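Presented below is the structure to which this report refers.
Complex shown without one protein chain; remaining protein chains in place.
Labels A, B and C are assigned to the chains in the order they are written; within every chain, residues are numbered from 1.
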Amino acid sequence: MTVKTLTTENLSHLAAALLADGTEVIAPVKDSSGKVDYRAVKQAAELALGEALPRKSLKEFFLPQTECLFYFKQVKNDVELTPVPTTFGPRIVLGAKPCDAAAVDILDRVFDWDYHDELWFGRRQATTIVTLACPMVDEFCFCTAVDIEPATRQGADMVIVPVAGGYHVETVTEKGEALVTKYAKYFSDGGKQAEADTFRAEAKAKVEKNLGINTKDVRAWLETHFEDGLWHELAWRCHGCGACAAVCPTCHCFDIVDESEGVNQGTRRRNWDTCQAGKFTLHASGHNPRGEQCNRCRQRVSHKFMIYPERFGVLLCTGCGRCVRACPGGMVLPEVLRRVNAAAQAAKTEPVTEGVGQ
Amino acid sequence: MPRIGVFICHCGENIARTVDVKRVAEALAEHPGVAYSTDYKYMCSDPGQTLVKQAIVEHKLDGVVVAACSPRMHEKTFRRAASSAGLNPYLCEMANIREHCSWIHEDREEATQKAIELTRMMVEKVKYNAPMQAIRIPVEKRALVIGGGIAGIQAALDLADGGAEVVLVEKEPSIGGHMSQLSETFPTLDCSQCILTPRMVEVYQHPRIKLLTFSEVENVEGYIGNFTVQIRRKARSVDEDLCNGCGDCIASCPVKKIPSEFECGLGKRTAIYVPFPQAVPNTPTLDRENCTLFKSRAKTGKDACMRCQKACQRGAINYNQQDRIEEFKVGAIVVATGFQLYKITKEQPRPGISGYGEYGYGTVPDVIDGLQFERLASASGPTAGKILRPSDGKEPKKIVFLQCIGSRDCAKGIEYCSKICCMYTAKHAMLYRHKVHGGQAYVFYMDIRANGKGYDEFVRRAIEEDGAKYLRGRVSKLYRDGEVIKVHGFDTLSSEPVVIDADMVVLATAMRAQPNIEALAQKLSVSYDKHAFLNEAHPKLRPVETNTAGVFLAGAVQAPRDIPDSVAMASAAAAKVLDLFSADELEREPTIAKVDATICTGCFHCERVCPYGAVEHKEIRDRKGNLIKVIADVNPGVCQGCGTCVATCPSKSVELQGFTDSQVFAEINALMG
Amino acid sequence: MSDNGNKQHDNSFEPRITAFVCTWCTYTGADLAGTSRLQMESNVRIIRLPCTGRIDPLFIIKAFERGADGVIVSGCHPADCHYTAGNYHARRRFTVFRELMDFIGIDARRLTFSWVSASEGTKWKEIVDETTDRVRALGPFTAYHNLAGGAEEAMAGGVQ
Partner (left out) sequence: MKELQELARKLLTDGTVGVVIGWEEGPRGIRPYFCTRPEDADKLVFTPRCVHNLATYLSPRRSNVRELGKVAVVVKGCDNKAVAGLVRETQLKREDVVVIGVRCGGVVLDPYGPAELTANTVADRCPGCDVREPHNTDHLVGELPPPPPGEQRTAKLMSELEKSSPDQRWDFWIEQLSKCVRCNACREVCPMCFCERCLADKTQPQWIDSSPHPRGNLAWHLTRAMHQAGRCAGCGECERACPMDIPLMLLNRKVAQVVADSWGYKSSEDPAVAAPIGTFNKDDPQEFIK
């Protein structure tokens, strides 16, 4: 790990230099209505670091909401396939939220599980992620409750922490090192470790107040409460839309479709999908194993806090709180976790476990 | 992989002249899913069809596209051919590369490219065609004939004699129509009443004809073989079952000066009346508008007069009779509602045009129309067959006939020829000469159209034997001058102006569609032309059918017709109906809508737009009988296949067979690539 | 992709126009134009449907997606519908759709709605020629055709 300092001014120069060198620069950008999104910037001035949480997470830069897998064309009685390239030009993310970078790391596991996803890893390889330590967005942040810190190094190639006059810089990976080496002139030696540590500690303490749960107990409760009134209660309010999944940094389910582009030709595409949609598990036979919204509400919580950790050893949640902010029905995941945690704690003392729903 | 056969027709030179048919066949041979592609001189010919049939068998085709003329021309031909080769007929489609391509483009390159694309679109469509079976529906072997003129009478008699039950509806108190008003008929000069009356009586007495006079069609629902019609029996104020037609009521009626409709205003009638002595049925009708009792009721609320009721020994007069609706199930409908005459007054029953100001709008005394002349010439008419001027009862010594009043006159809004006027004017000239010896008839004409059997000879006779003077030209104005009517005309053959001092002028007025015929046409879903004559299905090949299956036309409802034409049409329509009734069930194209019960949510947008009321509610229950949902269901007998429900259904839970979403999508998809 | 529909012997732009017509009036009217040998522009491809009531706005959207530069929708005159009312329902549907298309920024001149009866072969020719001229002047509808660029995207190999 190399420690450096980067002035606010030099961060801007660094971005300009990267752009000049033909590197794609992705950063939080503000639109005319004041909403922030991660977007490829054309010039350094567009950078809006340290502003609000971007509406969507970083995942779309590795798993685009729609992407072409190949192009097909039927010629007489044959089919011609044209694959898409799986290597990509250099790209850097400047000022990502640490939780969003952590999400990418979490997802690396599933994309290298039963199948090594060339498109995901092609983009991963080409991308250097620089995160900006987060002071907490609002009271719906709960990263610390799901084993992530507001300035985590997970998933980042380099972390920058706001300090007086600029940023304290820590490289995490070789990609981070390479960046510092190549653009050494913008970095000054030595960091402001103490100031950075204080920032981290304060942010962590703040987030910890939002939610405190034992994720292992939550998982244990989920394992024994496949049927529970809680799921029904959630389903009353839940509209079954996919807003939560769309903004979620870790929801990664996709649908593969063949899209016609004319006679006997088209593209096979991969599109974002969500387990909250009724049609997600609809079988061709007409049977739907998750036919009701209560099944789907359970699926989302279970996948994040039981199934994924069971398979990959990490939670499928970064505590960013986007689902809470996006939900049109007022669903609040930390509230659900708090209730499940309370029930799980109670179950430890009571021999018979009670459901938490009405 | 589908195995489609593509057959490109040269249509002799019709297509091949502008479309490189070989290239089209070659291009289609390369198209995915095409197993066989060829071209031939005349696909619709016997060898052409054999080619299609053989290819279906040899190449195991599961779809056929014939690129030739319009499917409206030969779709049935090729579907039949496909069927005889063992392929479901609905797996055959046509690409229209003649009417929509070779005939409308000159550039060979463009036309060829377009032909390739049109054919490719149909190949893509046919890949999604599904085998279908014709729909079989039972036939109600009873026919409704609307209109009791000569056409309706003929149709009713032919149908009844052929074994069908008939309901004959006439809006007037008696059947007979215009023909009963005529004196003699061209070209034989036999007496109209003499040939018509026996037929009227035959209708009345026929065991299989139910005659409903003073009645109108209120509503029509259903479809070929299964119409339900509601007939409004207008209140006659006379009980038809009790009345024996003695006429005592008529004699007792104090209101005697109502202009008679039957006599075209030249005679008078009473308030309770039969329109003419030979009326069928002979039951009187009370004209409530002119009846003292009803006028008193309207004014004071009290009944007055009541003489007819007192006079009737059968107690048949019922002043409180109401209109009532009777319902009949019928399998076919013959529309024979006839025509009306162009009026010589300023006001016309049909809007848009007015009468002739230069002829005085009917205000000049002794300027009458042809039908009035018929009444004057009729032995049973107001003058007992003597030709006398309405104004003073004198015998006219000079009489001028003007042809084409309203007809063939774009300025007055009717561009068509009324067909009968040349003939009846010649007849009038002839009758006049026979009745008024020494009288002189003049006829102003545009040209003589006498194209029937014995017709031209008839006109020649009027000129050569009966001395009618025919003047080619039009009359610019006429006016009353003392005793005479000054008629200013122009003889275009001698190029001289002509002025005639006439005693009487007869205007040969045009035949026009009945007022409000549109309302009936809409009830029957039959289209009509801009003159409101109802449209036949095909001007040459299906002249008595309409585009609504099971509805047929007879007589002047379709276009101006003379008696022989009307009778021929009536018999043709009857034959068509009898043909329809010859089987217990009939087959229909299976182009109908179908609901997917699994996805229908039951919002019933489809029900709201269906013009036929074909959408019904269906309950879906689980195995225990609990109601799950109520969804839409299409009655295949009622659905006519317009597909409006499909475009309206938000979730696309309903499909139109033969024009499914998949088929249309495939056609659109073929636009590219 | 393919330049089918373009007059290949000529380099100028030739629009592709899709016509959705009812079988009873306009299709028959177009047949009559053929029988009358009325020469007209060759840019129109007719898709035959039973009634304008069957014509779904989705057809028009899909036609634009598939490369149409203009669209014609045509059926029976009011009161002439073979099915009595299909055209009245279509008229309401397309009243909304046309305004919506305009609002979204699709030039309304790319859309022609007409009533052409079975006897109006001449009117059909006029509709075809006029629409072709109008759309030819507007140029190719690349703004729509390039919206997804799925195939091109794959061929060019650039994703994100």
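We take it that a residue touches a chain if its C-beta (ideal position, glycine included) is under 8 Å from a C-beta of that chain, and two chains touch if they have at least 3 such contacts.
Values in this document were obtained by computation on a predicted structure and should not be read as measured data.
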item	value
Contacts of the hidden chain among displayed chains	A, B, C
Contact residue for the chain not shown (choose from C:L32, C:A85 or C:V135)	C:A85
Touch with the omitted chain, as defined above, among B:T197, B:S260, B:S391 or B:T601	B:T601
Footprint left on subunit A by the chain that the document does not show	33, 35, 55-56, 65-66, 140, 232-233, 235-237, 239-243, 245-247, 255, 257, 259-260, 269, 271-272, 274, 277-279, 292-294, 324-326, 328-330, 332, 334-335, 358
Contacts of subunit B with the absent chain, listed as residue ranges	598-605, 608-609, 629-630, 648, 650-653, 661-662, 665-666
Subunit C, residues in touch with the chain not shown (by the definition above)	57-58, 61-62, 65, 78-79, 85, 88-89, 91-108, 112-115, 127, 143, 147-148, 150
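The definition used in the following text is that only the chains that are shown with their structure count from here on.
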item	value
Chain whose mean Cα position lies farthest from subunit C	A
Chain whose Cα mean lies nearest the overall Cα mean	C
Distance from the mean Cα position of subunit B to that of subunit A, given in whole angstrom	73
Inter-centroid spacing, subunit C versus subunit A (mean Cα positions, whole Å)	45
For subunit B paired with subunit C, centre-to-centre distance based on mean C-alpha positions, whole Å	34
Residues of subunit B touching at least two other chains	669, 671-673
Residue list for subunit A, restricted to those that touch at least two other chains	261-262, 265
Residues of subunit B touching subunit A in the complex	1, 30-33, 120, 124, 598, 669-673
Touch list for subunit C against partner subunit B, complex	1-2, 4-5, 7-9, 16, 18, 23-24, 27-28, 30-31, 33-35, 37-40, 42, 45-51, 53-56, 59, 62-63, 66-68, 76, 79-86, 89-90, 93, 119, 125
Contact footprint of subunit B on subunit A as seen in their complex	74-77, 260-265, 286
